[in-house]
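The structure appears right after this line, and notes come after that.
One protein chain omitted, others in place.
To keep things simple, chains are lettered A, B and C as they appear, and every chain counts its residues starting from 1.
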């Protein structure tokens, strides 16, 4: 399941709904991304998340499908917020449930790694020096590349 | 923080408390272990988790300390239940919060891998064929060994 | 052809969205970008460094040699930074 939304999400309720009634789930791996109040040496007052409506949902759905093809998942979830967020607020929730924990962990990491390099979101930080578009990080590209295989990728 | 308890835990409330007010946290990685209704080809009606009071807490605290020495964590949490649990119930919650997601993920995996091979818990499964003590899995030992370093380990 | 600009591409071009009709010899992503660089000073600045640019045609990532046609939705944006 994927969702793009402005409002916050309730991690406990989302995870409970994800595995409710499915007694094949032995492990649930989850990642929550939060807004930090610093980036490098810049103080962050807030950030605004822009996205490409339509393509975002398409890419997230494809990333989720790819994870389900690579690992035997019982359930998966991606929720990403857009709009203005302040430090401490939740940005993204990804979760993968499987019979076994390694599949859950690997799929969860894959989901967030691919999301970070393939899903069309952009962060605009409000700092003391004005508003700055965040640069893509080489480490995110590297994190994604570890999942590449000779087979056809899910995106780009 | 570590806790061993009979009663269930509220994942959402635990995670919210873990990162509350800490705006240095950029990523929170979480693992929840659940009781499955099957193990191999056996149907599981329920399981009972036994532990070694005193040593359990000591080992969990040491595993948590070790994770905090290896990764720059803002917060960490291990909650493990004991007593009788039915399929679908939550067994364990581990969480690691860090400025960056890879540290959070690695620490979270480390916590659950080490817990599974070092913390004195034992599972007794109630099956159609009677009560069976669960055998330790070689894959868990292998999962732990990837974290071993020449330096002195936290346990055993 | 509908063009969409995101993040600093939008700031620099000054538009979020525009309808354009490139000449018929513009048939690929690379040719479209070269044509857009001539569209005005804002576009020239936004498109100065093509290595920093991602392009999606009809909501699919596209490479310089990929075709563009009248009626396509073409989006220009920097590398993504969500999550």
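Quick notes on this structure:
We take it that contacts are C-beta pairs under 8 Å (C-beta built on N, C-alpha and C of every residue); 3 or more make two chains touch, one makes a residue touch a chain.
Quantities reported herein were computed from a predicted structural model and do not represent experimental measurements.
In the full complex, the chain left out of view touches B. Of the listed residues B:70, B:100 or B:123, the one in contact with the hidden chain in the full complex is B:123. Mapped onto chain B, the interface with the missing chain covers residues 33, 49-52, 54-55, 58, 80, 91-92, 112, 115-124, 133-137, 140, 155-156.
We adopt the following convention: only the chains that are shown with their structure count from here on.
The mean-CA centres of chain A and chain B are about 23 angstrom from one another, to the nearest whole unit.
We define each chain's centre as the mean of its Cα atoms; on that basis chain B and chain C are separated by 49 Å. Across the assembly, chain A contributes 33, 112 as residues in contact with two or more other chains. Shown for chain C are the residues that touch two or more other chains, of which there are none.
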